Each structure stands twice: as C-alpha cells, then as structure tokens.
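See below for the structure under consideration.
Of the protein chains in this complex, one is absent; all others appear in place.
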Amino acid sequence: MKALLIFAFTVALSFAQESELYVLGVHPHGIVIFDGTRHEIAGQIQTRGRAPKELVPSPDGKFVYTTTDGRAKLEVVNLETRSIDRVLEITPPGYRLTIYGLVLNGKGDRLYVHVKPVRELIDRYVVDPPQIWSVDVATGKTQKVAEVPQGVAALALTKDERKLIAWGRDLYYIDVAQNRITDTFPLMNQPSPTAGALNTLALFIQFERSGIFSIPYYTRDPITAKDLMGLVNLDVANGKVDVVELGSPIPLYSAVVSPDRKHAYAVMNQLLAIDLEKKRITQITDLERTRYVANISRDGKRLFVSGAAPFIHVYDTATLQLIKTIELPGDPSVTSFRALPAR
Amino acid sequence: MNHVKPVNRKARMVERAAKHGAGDVKALQSLPLGCSLIFDPGWETDAAGGVSGLCQPVEADLYGCYDDCWWPAQVPDQLTNYLSWSDSCAAAERDWRKLDLIYPDR
Partner (left out) sequence: MDAVRFSLAALGVILLANGLAAEGLPVKSELVRARCGACHQVDSEQRMSRISYVRKTPEGWEETIQRMMRLHGLDLTPADGRKIEQYLSDSHGLTASELEKVAYSLASEDVEEQVPNGAVKSACTTCHSYAKIAGQRRTRQEWLNLKDFLLAMFPSLVYQHRFEDWPALCDKALPWLADEFPLETPEWKRESGQRPPQEGRWLVRGHQLGKGDYVGAITYRTAADGGFETEAVRQFADGSSVSMNGRGQWLGASAWRGSGHGSEIDRAREVFQLSADGKTQNGRWFPFQHPEQGAKEVRYRVDGSPRIAGIMPGALRRGASAVLRIYGSNFNPSLEPRDLNLGDGTTIDKVSERASDHVNIQVHVAADAKIGKCDITVGVAHMDSALTIYDKVDYIRALPEKALARLGGVRAVPRLIQFEAHAFSNGPDGIPGNADDLDLGLVKASWTLEESFTTPNDEDKKYVGSIGQDGLFTPAQEGPNPQRQRSTNNAGDVWVNASYTPEGSTAPLKTRAYLLVSVPAYRELISQ
C-alpha cells in the first residue's frame, strides 16, 4: 500500500513538473498525453465514449473537455486523476446533437459549443438551425447564444470574450451580449466577382502556441482561372484575418503557426515550411504517412506531426528532418492535437 | 468479429440488420459514380484523377473518414450509422485485417 502511494506520488510529481504536454484523442476510446520535451507518451486516459474529437484544455491545465461517440457526448477529462470526471449532459430529451466547435472562456467556467440539433420524432427527423450554446461547466446548464448558418466547423473566442468567431463557409463574428452575428468575414461568399471563393475546412484545431488559427485555403482565381492556395490566418485574440497567398496548390489538411508568428508549417502528404513575412514556401519534405495535424513546441524548434496513422513524428523546424517516431496505441481521431497550458 | 457478441443495443441492431439479408434483392453496385470534389482528395481518385494525391496508405485516413462520415457511400460512418465499427481495431494500419467490410450480402 505504501509502495503504491509512493508510486502515485512520484507519478503525480513528475506529471506536475512537466511543462510541455500535449493531448490528442485516439481510437477506440482514449486520450494520449504526449510529453513534448522527452518525446514520449506520458499517459493515457480512457474516455467513456469512442474516438475523442475536439479537445479543449482548461486554463489551469487540469481538465480537458472533449467530444466523443460521434461528436454526441461532451466529457470532462481529469488530467490529474487520469479519468473521466463526468459527462456534461447537454442533449435535450428527444434530441440528438452533433458538436462541431468547442471553446472555453478565460476563467474556465463557461464552454461555448456549436451544436447541430436534430429532433427525433417517432417517424421523422426535424433539423433545427445550427446554433451556439453556452454551457455552465459546473452545472451543465445550457443557454442559446445565437443561430449560425450550416457549415460551422470550429469556434474561437476573442480575448475580451465579447465575440465568438465561428469558422464555417465564412467567418461569423457573434456578439455574445447581443446574441447575434454582427460581422462576417467572407471566405466562400466573396462580394467581388474578381475574388475567388476561399475554400477552407476548419476541422484541425491547434492555435494555442501562436494565437493564430491557421487553415489552408484553395481558390480558383476568377481573372486568370488559375488554382491557388494559401493560408487564412485568424488572430484569435482580436478576430483579425490575414489571407496569405502562397501559389500553386499542394494538397494540405492543416497548418500551425510558430510562437513568434513568423513561420507556419502545413501538412498532408508533405510537410511545408512557410515564411509568413515573405509569404513563401521555404522548404518541402515528404512525410512518413499522410498526416492531418501538427503542433509546435513552445520554443518553436520542434514540430509534432500526427493525426491519421498511429504515430507522432517529431521534426526539427529548421531542417525539417525527422527526429523521432513515437507509436500511438490507436489511430488519432480527427481533429485536435492541443498543447496543455503551462502549470 | 462474428464471434464477438455486440455489447450495446445499437451494435445488436447492426448485427440483426446484417443477418437479415433478405432473399434475392441485393447488392447492385459495381463501380462508384464519382465523388471527387474540387480540392478534397476523393475516395477513389485525387483531383487530378490519379491516386498519388490520396491519403497514404488509405488506412491512415480510414478512421478520419469513418469518424466524420466523410465518404458515406464508400466508408461506414460513426456519426450515425455504425458507431462501433472500429471497436475491434484501434489502429487501422496495423490491424486492418480485423475490420469487417460492410457488404449488403453478408
């Protein structure tokens, strides 16, 4: 018993001393804690539902909120006890919810979720408009914030917490006090006929190192009819958007911006290093497998590439050389690979 | 997979549906009718009509598609229809032989 206590204490201590931890969901029902300093798996937590998707850490780094079971379940993961604290029951009776978009406020007591509610009547489905709810983390009580157009994939919250940003076919800015969309940044619905629609898919969420939520876009330029790609960079703190055009398309799923905001790294079958100031691709290397997401170390020197295929590959950001391969117990579920806040 | 007793209600329903296999009304599919979208890699071909732009190997991408119902005509989906499909196989690249494909005839 004593030995066990000492062991538990040691584990807890070593856990507390870790300063650079990451979480990602894996099949069939787990969350892997990755040590970004030692480049090894620091722990695993079994979730109640299958295939954890989005992950949002609490500001104190003690909890992670995640969606499981086909984005229908909202679980509270306790990183200290390495277990599920509870499931936030937010689905009203007679409904089915699918959750795309999850963000926590600065205090960590209020979650915003983008839900797609479906009323399951006895002989038919009735789809309610997609909407954003705020969830009281302590009680699980929900309140509708605003309805949004179909197609929202991710949520962000400005630093002053007055605006939610919903990333869908366009970027929608929702005033939390006014309960409505007050502004839209056009992506697919360009107002000018000489601007090509920016096709983005914001399912890959890891912006905490830089505060820049960066998603690759593809477009066909209406003047030249040429296909182009680039990055839509959203500064989460103030909601400002920077569209960085990069040239001919290379298939990419996602991008991550370095902590100094000078570089971005994008992945699919290749890893691209992008100089954001010069707006150019500086290096390209073939990846070991197709990958969905990458996160970046706090010092910006290491890239942790994962999602799709049961590995984390550690790359050197300066050389794009593979440093280490870490096997995962299961396939990473799309979409989050999040850095935990420093403790 | 046939030897594993499904643990939840939905899985049992899937099993029943699989056993149902009614009569001679069957399986009328040979080739897909094209699903490749503008900049998404399609299930069968990439935007250029080849396979080099597809996810590699397909097993790397299989659960991404399964989880989020990305190619509903070619891959089972976890969002609605086949919640437990991947239970027997944590990593598709390593354990793909454990996965049951869903054919109308089986």
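A and B are the chain letters, set down in written order, and residue numbers restart from 1 in every chain.
Heads up, the rule we're going with is that a contact is a pair of C-beta atoms (placed from the backbone, for glycine too) under 8 Å apart; a residue touches a chain by one contact, two chains touch by 3 or more.
As the structure is a prediction and not an experimental result, all values here were calculated from the model.
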{"item": "Shown chains that the omitted chain touches within the full complex", "value": "A, B"}
{"item": "Listed residues A:82, A:96 or A:324, member touching the removed chain", "value": "A:96"}
{"item": "Where the missing chain touches chain B, by residue", "value": "9-10, 13-14, 16-17, 19-35, 37-38, 40, 43-45, 48-52, 54, 56-60, 62, 66, 68-70, 72-77, 79-82, 93, 96-97, 99-105"}
{"item": "Chain A residues touching the omitted chain (full complex)", "value": "71, 96, 98, 100, 116, 118, 120, 122-127, 150-151, 153, 169, 188, 197, 199-201, 203, 269, 286-290"}
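Following the convention adopted for this analysis, only the chains that are shown with their structure count from here on.
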{"item": "Separation of mean Cα positions, chain B and chain A [Å, integer]", "value": "25"}
{"item": "Complex contact set, residues of chain B against chain A", "value": "38-39, 41, 46-47, 53, 55-57, 59-64, 67-68, 77-80, 83-84, 86-87, 89-94"}
{"item": "Chain B partner contacts - residues on chain A that touch it in the complex", "value": "26-28, 50-51, 53, 69-71, 98, 199, 203, 218, 249, 251, 268-269, 289-292, 307-310, 328-331, 333-334"}
